[in-house]
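Here the complex is missing one protein chain, while the rest keep their positions.
Chain nomenclature is as follows: A and B, assigned in order of appearance, with residue numbering initiated at 1 for each chain independently.
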Amino acid sequence: MPVQDKATFRFAPVLRALLPALSLLVVLAGIAWLNPRAISYFGFNLMLNLAIPLVLATLAQMFVITGSDLDLSIGPFIGFAACVSATWLHDAPLVGIAILVGAVGAYAAVGALIYLRDLPSVVVTLGMGFVWQGLAILVLPQPGGLAPDWLASIMGVRPPFVPFPVLAAVVLAVVAWFLLEQTSYGVILRGSGGNPVAVRRAGWSLLKIKMTLFAGAGLFGVLSGLSLVGLTTSADANIGNGYTLLGIAGVILGGGEFTGGRVSPIGAVVGALTLALAASPLLTFMHIPPDWQIGANGAILIVVLTARVLVSRQRGTV
Amino acid sequence: MDEAAENFARLTGIKKHFGAVLALDGVDLKVGAGQRIGLVGHNGAGKSTLMNILAGAYAPNEGRLFIAGQEQPAYSVGRAQQLGVRCVFQELSLCPNLTVAENTRVTHPRLRGLGWRGKAKTLIAGKLDEIFPGHSISPSALVKDLGIGQRQMVEIARAFTESETPARLVILDEPTSSLDGHTAAQLLSFMRAAAARGVSFILISHLLGEILENSDIIAVMRDGRVVAQDRASVFSREKLVHAMGAEEAAAPVAQSGTTARPRSAVRVRARPRRQTDTREVLAREGEIIGLAGLAGHGQTDLLRTVFEASSRRSPDIAVSGSVALVAGDRQTDGIFALWSIADNITIRSLGGLTRNGLISPSREQALSDHWRDKMKIRTPDMRNNILSLSGGNQQKALFARALGSDATIILMDDPMRGVDIGTKLEVYDIIRREAKSGRTFLWYTTETDELSVCDHVYVMRDGVIVADMDRSELSEAAVIQSSFKGGD
Partner (left out) sequence: MKHIFAKPWIWSFLSAAAVWLIAVAVTRGGGAGGMLTGALAMATFIVVVGVGQMFVIALGPGNIDLSLPANIGLASAVAMTVMNGNDALVALGLLAALGCGLLVGLANYLLIWALRIPPIIATLSASFIIQSIDISYGRGLQIKPPPALSDFANLRFLDLPVLAVLAILFAIVAAIVLQRTIYGRWVLAVGQNIRAARFAGVRVGWTRCVTYMLCGELGGIDGALLAGYFRGATVDIGNEYLLSSIAVVVIGGSSVSGGKANLPGIWGAALFLVLLLTMLNTFGVSAGIRLLLTGIIIVAAIAVASDGRARDAV
């Protein structure tokens, strides 16, 4: 067998998949060391309280990144969905549902626009971020609103043994993995990120693919907004803004790459959980003063990503 | 109509232009069932365009296309696939982030529903076993983890897989360029067997020997037309070269010269990482050193490490002088697609083109014009985008970039792959002249013919040097012998 010229060492797929889990373990270890009591049913419920919206936001971003694009509007979109849930969905459910479905459709339309006019997704979604933000403010000018009862009770479920956020995360990971990695159309979706020309030559409609990916992002974005409202029982127009960059970070932490269609659904969920833990609970346990909380978020991101690099260096990849 | 039934495909009067450029100027081509048609031509002769039309990717501006006796006015890629036309182009069309089996799914819309993955695996594994027995490619392997030769094998095997319509006409564009001798032979014998079963082939290759041995009919293209189409037995190497329009040039013959290596200064001393004995590649001022052996046996690695050693210290490599690299994979390693031909050439020489700290446009133009003439780059304007050039001319531009710089050592990573013979002969001449004026060339090539231009050749196998020979000792047999384990 001839020696491969491309690279002398290649990361085995298994090892690649393990990295996000390793990051999660490092963060968990840190928490366990600082505050052992946090590692409990009650502790996890508390720490991962807002993890589900972040997991959903990360999966939404993952769909877009699958197509080698980036969505900088998902945060404001989640805020918009949350505002609609806390108002229309509560007061006039049918209208609320129609609006949310329409919003997913709008997301698909943005995907179509990006494809048809060959536009850079970063900037188009940047502009759309303004749009969703404006709409959110129009729907809910002041923080408030009320969560629909059914939503609050779903998010308040207390299953035995396994904390609800963990259970939900596992379910979401399985669903996303199935959709993207096990279905035959999922192959086409991922392929469009790896070699869009080849996929088109094979007769698939890149337009449909792009719209599907963006619709997926819209759907998970709506779910994220819904879950947020279910948890906090009210909403405000800015509630989702942090989820854009955290979602991107989650996908990358999970082993995804910006181009080439290389994403891992399970990795993305693990990455989101890691960030949910690192972003607040870990910091509180480390007694970081509030002025530095924001900075510590950044530092944690750096530390976790460095760990990823060091591990991959050890294995010999470039 | 009888004739139409016999011919699987027939093209008459095909014309195609891209803007002002006339790519095809009235092409007539007949492809009979079970025929292997060898298609040869200078770069820019129109072969790729013609094949794209046959595959449904481009629509002709004029002319008619018949498949299986029926005219195809609304031809498309999908329709071509339905009718059994398959292509393996030079640019690979695999998705690197998917597995081999998943890539098979991409071209087979019917592979869906429950159990699609198993079906896909069986399909591709079976075809790989059929064409390339003894391969070691797993259907669950990610394409990006495969070497370029293996990717080519997957690409070819995939073209032959059938889930709905059988392949009736398979177009292969330089299929053996990324394969080593053994797998290339497997492919060609598979072609022979499939043709006997009634599958037609169009084989595009720059290896005249390969064309002569593996075609029933040979069609020669020149300047957008088929200028000769006849039984392969009628042709010879010289006749083909003549028909293509290149000057009648003798095949590069090993020139007699002194066997002793000239005592000029050593510029490169490189030992491959895995070398256990003391052998190393030695390249002196004014020498053309060849790296041979089967594709993918460490030659590119060695060149890359020599390139890096010019800016970083390295234990196994000593380099004295500046180094330029001419890449073999021009799309990923060479071309700046947004730039003009001139900008692509001058990029390595900017230091010498400045006046008062700013790049001087007049000096830039002078340099690019000089190299346009020296390398005979065929273009009306050097300020046109580089992609307006044909593949061979793009390669010439990359050469010009390296030669136009102040680099004293030129590394070549099999850059003549897929380049027509006319261009090659021109470039060999230039290499010889540059070497005479003192430049050192370290040249990795997969074609044994080219080694006769070299003063000294090192054969590599499995990442180490296994043999080295002077030009006078050089023979295709000797190289091949060393390239295969157990051969020496």
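Here is the rule we use: a residue touches a chain if its C-beta (ideal position, glycine included) is under 8 Å from a C-beta of that chain, and two chains touch if they have at least 3 such contacts.
From a predicted model like this one, the values you see are computed outputs, not experimental measurements.
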In the full assembly, spell out which visible chains the left-out chain is touching.
A, B
Decide which residue listed in B:L282, B:L350 or B:I430 touches the omitted chain of the complex.
B:L350
Hidden partner interface residues of chain B, rising order:
52, 57-58, 77, 307, 322, 324-325, 327, 332-339, 343, 347-348, 350-351, 354, 357-359, 401, 405, 407
Touch list for chain A against the chain that is not drawn:
70, 113, 117-120, 122-124, 126-138, 141, 197, 200-201, 245, 248-249, 252, 258-259, 291-299, 301-302, 305-306, 309
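Operating definition for what follows: only the chains that are shown with their structure count from here on.
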What is the distance, in whole Å, between the centres of chain A and chain B, each centre taken as the mean of its C-alpha atoms?
43
Where on chain B is chain A touching in the complex?
57, 77-78, 81, 93-98, 102-103, 105-107, 109, 111-113, 116-117, 136, 142, 145, 147-149, 180, 294-301, 462-463
What does chain A use to touch chain B in their complex?
1-6, 8, 10, 13, 182, 184-185, 187-188, 190-191, 193-195, 197-199, 201-204, 260-262
